[in-house]
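Now for chain A:
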Amino acid sequence: MKLAQRETIAAPAARVWALVMDLEKAAGCVPGITALTQVAPDRYRGSLPVQIGPVRLVLEGEIAVTARDDAARRATLRADAKDSRLGGTVRATIDVALAESGASTELRVDGDVQIAGRIGEFGQPVIQRKAGQLLQQMAACLGRMAAT
Partner candidate 1 sequence: MSPPTIRFSLNGHARELEVDPAHRLIDVLRDDCGLTGTKEGCSVGVCGACSVLVNGEVVSACLLPAPHVDGASVITIEGLAQGGALTPLQEAFITEGGFQCGICTPGQIITATALLTARPKPTDADISEWMMGSLCRCTGYHGITRAIKKAVEG
Partner candidate 2 sequence: MSFEFVVPESWPETLTLLAQRGDEAFVLAGGTAFTLLLRQGLIRPAYVVSLRRVQDAARIKADAHGGLSIGATATHTDVVRSSAVRGAWPELADAVAKVATVRVRNQATLGGSVAHADPASDAPVMLAALDAQAVVLGAGGARRRIPVDELLVEPFTTTLAPTDLIHSLEVRARRPTTRAVYLKYTPRSADDYATVAVAALANVSDGVLHDLRIFLGAVGPRPMRASSVEKALGSGRVDARAIDDAAALARDDVDPIDDLRGSAVYKREMARVWTARALRELAGL
């Protein structure tokens, strides 16, 4: 499942980049995330409750930076999570890139999400919409954080 999000942030690119690459701060922008702990440099573990209608999941997993280019301001993150309540896994590869545009920055997030198990049976379109919402909220949060 492919996801894409674009957000214009009223802050210079250098500041946005620093924020995005500060994984603890960036992960804090995932709505609802809890128990965020550092496992290794550039790797964090956390717990994310997600609700889609009557269905409640708790995704537990890790997010890590697997590639970064500070000069070009591009990076790749990898997230692996499991939902033990329903039985299912989520694996996402997320490419982040910044483009400067005057005093603003365009944040580009492109994700490839693979869902397996029970969660997947619920219906890709519903999940896609939910994932898109999460991504949009995250980007907006990063934007607010960077602009202050």
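Rule of thumb we're sticking to: a residue touches a chain if its C-beta (ideal position, glycine included) is under 8 Å from a C-beta of that chain, and two chains touch if they have at least 3 such contacts; residues count from 1.
Here is how the candidates were picked: all candidates are chains of the complex that A comes from, given by their letters.
These figures come from a predicted structure and were not determined experimentally.
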Interface partner of chain A in the complex, by touch - 1 or 2: 2
Touch list for chain A against partner candidate 2, complex: 52-56, 85-87, 118, 121-126, 128-129
